[in-house]
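Only one protein chain is missing; all other protein chains are in place.
For chain A:
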């Protein structure tokens, strides 16, 4: 019935005459421990990690009567999110009981599909600094802007820039004779009324137009009146000016996706790692224990006294393990320590660029995934 399992049991006494009928029955509806390990843990051996992939086929264990299909209610019961750390810029949280594909989807969406505002067009009126126009524009583009992208619309090719899709900044920095200075991002001044630069008129008599056509000032909108739009960091170096150099420009920020250009990515980076699990396969005592503690740079192990002057190593802080694999390096160590990763426990870190708080970014990402799913469903039906 279950050929594979017997082979597993066979290993202990290969030479003895052996009948498969002598073996105890494998409990139905439950995976044997080593398969359970394979399914739920990545084992990080000294040379390479094994069992890294996710077994998602519903019938993978059908032969031993284990159903591997996804159950929504089960997922609902088991799924957990624990926020470990939450600051203005970054957030670390545990996401437990989820498939790596889904966790990865969140990561991917965070990096490339959560829209933000970023400077896309720079109108340079005057630039005598050493920084070339394109380079300056590129640098400006990468400055994260503290502006809620949800309040703006995309600017498509034949739209006119208006207060709903464009944020205008002005930068006017000059340096006195004989001095030097640095231009920081704080000098980018928000122009809520839109562009101030006059377009070169096509006809002489027509009314002078600017590069945007705002119908109203952006700062009357309640969202912006108390929290004016600005770069999220003040001290980003934009350029350096020498004696009598000057920069005068206008920067137009629009909504976009990180897919198009990394400047629209709301996160510095977003990633996850699987929860480390460090297992002592045998009792590690005395000198060996001390050696183990000494080896670990992340202080994963502790020593406990077990009486009679004997000491034993314990795994105290497995979460701190950064997988330097020092504890499994060298002869004999792989038999003592096993490094594992829990496959459905993700320690997720989101580092926001300051555009939105990280938790908002994550919920945005979830929403986008939802939308995508809905789109798939509606396409299918």
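We take it that contacts are C-beta pairs under 8 Å (C-beta built on N, C-alpha and C of every residue); 3 or more make two chains touch, one makes a residue touch a chain; residues count from 1.
One rule holds for everything that comes next: contacts and distances are computed from a predicted model.
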item: Among "Sec62/63 complex, subunit Sec66", "DNA-directed RNA polymerase subunit beta", "Iron-sulfur cluster assembly protein" or "Splicing factor subunit", UniProt-listed name of the chain not shown; value: "DNA-directed RNA polymerase subunit beta"
item: Contact with the hidden chain (one of A:166, A:245 or A:349); value: A:349
item: Option touching the unshown chain, where A:38, A:112 or A:217 are the choices; value: A:112
item: Touch criterion as defined above, residue of A:70, A:130, A:220 or A:237 at the omitted chain; value: A:130
item: Among A:39, A:121 or A:138, the residue in touch with the chain that has been omitted; value: A:138
item: Interface residues of chain A (partner: the chain not displayed); value: 42, 44, 47-50, 52-54, 100-101, 103-105, 107-108, 111-112, 124, 127, 130, 132-135, 138, 142, 258-259, 261-263, 265, 269-274, 297-298, 322-326, 329, 341, 349, 351
